[in-house]
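The structure is given below, and queries will be raised subsequently.
The complex is shown incomplete by one protein chain, all other protein chains being positioned as in the whole.
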Amino acid sequence: MFAPAPFLLKDASVSQVMTQVCLALIPGIAVYAWLVGPAILVQLAIASFTALLAEAAILRLRDKPLALFLSDGSAVVTAWLIALTFPPLAPWWLVATGTLFAIVVAKHLYGGLGQNPFNPAMVAFAVCIVAFPALMSQWPSIGLKLPLLDQLNIIFGLAPRVDALSGATPLDAMKTALKLGEGQVNVAHLLENQDIYGNFAGRGWEWVTGAYLLGGLWLWQRKLITWHAPLAFLAAMVLISGGLWLYRPESFASPLFHLLSGGAMLGAFFIITDPVSGCTTPRGKLIFGFGAGLLAYIVRVFGGYPDGVAFAVLLMNLSAPLIDRLTQPRIFGMKEGRP
Amino acid sequence: MLSQLFKFHGGVKPASHKDLSNQAPIVTAPLPSRLIVPLHQSIGGTPRPVVAVGDRVLKGQLIGEADGWLSAAIHAPTSGTVVEIAMHTRPHPSGLSSQCVVIEPDGRDEWIAHGPADYAAMTPADICSYLQRYGIVGLGGAGFPTHGKLTANPKVAMAELIINAAECEPYITCDDRLMRERAEEIVRGTAIFRDMLKPQKVIIGVEDNKPEAIAALCAAVTALAEPFTVVPVPALYPAGGAKQLIRVLTGKEVPGAMRSTADMGVQVFNVGTAYAAWRAIGHGEPLISRVVTLTGNVRQAHNVEALIGTPMDELLRLASPNPDTDGIIMGGPMMGFLVPDETAPIVKTSNCLIAHSARLFPPKAPEMPCIRCGACARACPHELQPFELYWHSRAKDFGKTQQYHIFDCIECGCCSFVCPSRIPLVQYFRFAKSEIWAREREKKASEEAKQRFEFKQFREEREKADKAEKLAKAAAAQAAKKAAEAAAAAGGTVAAEAPAAAGDDPAAAAKKAAIAAAMARAKAQREAVQAKNTDELTPQQAHEMAAIEARRAAAGVSEAPAASTDSRTE
Amino acid sequence: MDILLAIAIMALGALVLGAALGFSSIKFKVEGDPLVEKIDAILPQTQCGQCGYPGCKPYAEAIAKGEADINLCPPGGMEGVQRLADLLGREVKALEAEEKPKQVARIDENTCIGCTLCIQACPVDAIVGAAKQLHTILTQQCTGCELCLPPCPVECIHMEVVPETLDNWKWKYPVVSIHPASPVASPEKEAA
Partner (left out) sequence: MSHYIFLLVGAVLVNNVVLVKILGLCPFMGVSKKLETAYGMGAATTFVLTLATGSSYIIDHFLLMPFGLEYLRTLSFIVTIAAIVQLTEMVIAKTSPTLQQTLGIYLPLITTNCAVLGVPLLNVANGYDFVESLLYGAGSAVGFSGVLILFAGIRERIEGADVPTHFRGTAIALVTAGLMALAFMGFAGLDKYQ
């Protein structure tokens, strides 16, 4: 048995890290639940339950200590991110399938905690949106706050999925407008009249994303994440959306709209800051964040899917090892260090 | 006065626990029952024993003679009888043994005739060999022979001489007490180093958590009217690492690949070394004792002046360890190691003994996978990427670890300290490093074997050729004889050609042999030249080895409480 | 007619391409075979002949030609096989023979009769001695190839495992690890 130096250790653990990430998500979840209803809490429960179950099963199969790894909290973080990115009234099996895929394929096939090259939550989102595009696009209108029982009925498939649910998200509306072409619909005009489409400070999604921002800043203040990736992400979004908006404001939405809609804030502070699948060098983080922001904008505005954050993150995930290698910081006593 | 201090990247602030042992003055440890003096105590060649079993030795008498340039002599710590020259466990994480001289003290503690050296009349070369003969080595941890560091690099002017009094590791206070009580002698020792190296500046760097020591040093510097600067440096582990201290005091960064800091015009000595050098020159006392901190799970933590060779368990008993003590850490809690055998002796580099107990150092939580959070990279004073090093060390991909500069790691333990997954990172790096060294050794051996094999093949060829030549000559002789006979019989010119024709062959063979011999000579020459090359390299390699040894000396393997496995098995 | 035209055009094409290739094969001619050197550098140079070839170089040549498998060198161990596989892009195979710890030969001084047979057998001249004199082994130079064992008429040579000393001591792989180590060292690594 070894007891190697150092004999003194700082009080830190993986579960502490994960718990703080979960805590930072709480404001966002609270606002979400207040706006859309308790359905989101149900989804969170479904995802967490599935994640822990899948995790336990795999750990069992691989003969790893159950208690140790179940309590590290990483599966719960993944589950929460999945629940928060999926439509709140998605059927239970959709969330469960996504979570299962994330935990089993994206995480444990690579050896589990700390070894997955792709962000499991984003893999889940991408898989589901490719496989079930319709279900993944049914976002409830924010004004429509169904009672808990109705929401449960919809989630568990006991009630028909009413058309009223499938209100388009602000991003959808904007994209449709863009696709229809110039002159047909004026994006700015479209967004102006509908406060549920995230008109700033109305009663819309911007409150949720704002709460995520708050949680993210707290994480940064706790030194769990660094400023590089989120800042670069948001900067990239502002730059490209701002540029296009100034160029043709009637076709493109404002930077503020883009920052506050979809998964932008969640992505910037909770997803691209995942150190396992992201970059780890300071310059690498900047490139990672910037690339993700750029791709997210391109995919969400010009691509075929409602939101681009998931694809952007996956695309940057697959570039991360290379970026890391090419951006090794200089080491002590060396002018420039690159392996 | 120095106005500007620099910062190094990373570093950690563990609780210092220095007040446990820095209150009481240094006491002289009583004579132990026996002294086990390892011959190999410093980097470099192992000294040759010059006493035999049964000899009576006096305190300060030479018992091991320096072997080669990079080696320092060993002396009897007290008077007594040599009872054994045998293998004994070394204070080393491996628990392996090495040659030791065991002395049974006679209790009289009788000094050999000694007195101050005639310092004024000594040339620098004299001083170097004097320090070597008096066994002065670096007391900070690495144990590099001091005279080796005093032979300045002639190509680089020495800008700064730094006396390392930072003592950044928690628990250790031996330098602190030494400075408080014997500041004047430290300053005098520093003056010797200054005279040798002729630096532009002399800086004594002390961590700012030792105000009394700083005051004492300042007083001594003023009293002796030396132009030395005592600089308080911010307390941040590992500010006492040589390269970190150089960075803080001068702003210079010494690359990991650079063998000696002297190449950057800086040289660093530990305070204890300066003190020991002065004791040798000013009093004629070889290095036979040192100040050791006894602390940790003990009731009376304090510093003792202990003889080299005192068994650790006997020494630690002076501090009355608590009954739940389950091991001894030699060195600090960050870089020290649990000694595998508690009867191992104190050596010149043992600065601290910490009584280990599960209460003081709780068993580590089970190791989790790395989540690449980067805490280690933020803490690394050498700005490495420990998590990448870990990833590749774990997979035994040693080529990659070298790409990520594993040999720049100073094994300070900052990364392990902050790791939320409680990965024994340093342990992985040590593993990778020693595997790489082993591989280098194997490669060298295989290259040598190849050369020897090729030479043997060549020799066999040559022998075969020689044999063939001899046979050919014999045949030619025979043919000549026959021809002569024939000529005698027949006469005429035809016969004269025959031996000539026969002689052709041996001539060619001889020529061939000559060529072969020439090739052999050339090859031998080439090999000789190569051998010489490696000879020349040796001191430099020795430098490298020095660094390696230093890290090794500061490393730890041992038995540990089994609790860390318990929680892993469900 | 069509078919003739087709044949003619294809023949023309073949001619042009053939000419281009022929020209460049002269222009870009490569001398020597650096591969053998690279393989030889990986082999441990024990010259033990356990691979069935007379020495490491011949074995390296055989590997380069594709005549020999890469798993015939016990002194090189699994690691040698791994490195050869990496170099050549071949599949990692289990060693033919068992892997042994590093050993050196030792002569029992009481039984040696000084016959010099072992001296002739040693591929690296690591045995010194003369006829009717006691022989001894230069431990530093001995590669542990065991070639001196069979010729000895009195069986006075035996192999000894090299002991661990402070000079060759290695830090061990951290054992507190939860996950099984290294997929790299395992033979089931894929071939591609």
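For clarity, chains are labelled A, B and C in written order, and residue numbers in each chain start from 1.
The working rule: contacts are C-beta pairs under 8 Å (C-beta built on N, C-alpha and C of every residue); 3 or more make two chains touch, one makes a residue touch a chain.
This is a predicted model, so every value here is computed, not measured.
Of the chains displayed, those contacted by the omitted chain across the entire assembly are A, B, C.
Contact with the chain not shown here comes from a single listed residue; of A:P38, A:P65 or A:G111, that residue is A:G111. Among C:A41, C:L88 or C:C115, only C:L88 touches the chain that is left out of the view. Among A:L148, A:L246 or A:L322, the one in contact with the hidden chain is A:L322. When you scan B:K243, B:K348 or B:H392 for touch with the missing chain, the hit is B:H392. Across the interface with the omitted chain, chain C contributes residues 2, 5-6, 9-10, 13-14, 17, 20-21, 24-25, 28-30, 34-35, 38, 87-89, 179-180, 183-184, 186, 188-192. Residues touching the missing chain, restricted to chain B, are 369, 391-392, 394-395, 397 (touch as defined at the top). Residues 62, 105-106, 108-112, 115, 117-118, 123, 126-127, 130, 295, 298-299, 302-305, 308, 310-312, 314-315, 317-322, 325 are the ones on chain A that touch the missing chain.
Operating definition for what follows: only the chains that are shown with their structure count from here on.
Of all chains displayed, B has the C-alpha centre closest to the centre of the whole protein C-alpha set. Rounded to whole angstrom, the centroid-to-centroid distance between chain B and chain C, based on C-alpha atoms, equals 35 Å.
Taking each chain's centre as the mean of its C-alpha atoms, chain A lies 52 Å from chain C.
Annotation for chain B: residues 364, 366, 368-369, 424, 427, 430, 555, 557, 565, 568 touch two or more other chains.
Among all residues of chain A, those that touch two or more other chains are 1-2, 4, 65, 68, 111.
Contacts from chain C toward chain B in the complex involve residues 40, 43-47, 55-56, 122-126, 141, 143, 164-166, 168-174, 176-179, 181-185. Put simply, chain A touches chain B in their complex at residues 1-10, 12-14, 16-17, 65-69, 72, 74, 111-115, 224, 226, 275-276, 280-281, 324, 328-334, 337, 339. Interface residues of chain B facing chain A in the complex, by the touch rule stated above, are 8-9, 12, 14-15, 170, 243, 247, 253-256, 258, 329, 331, 333-338, 354, 356, 361, 363-366, 368-375, 377, 381-385, 387-388, 400, 403-405, 408, 413, 416-422, 424, 426-427, 430, 554-562, 565, 567-570.
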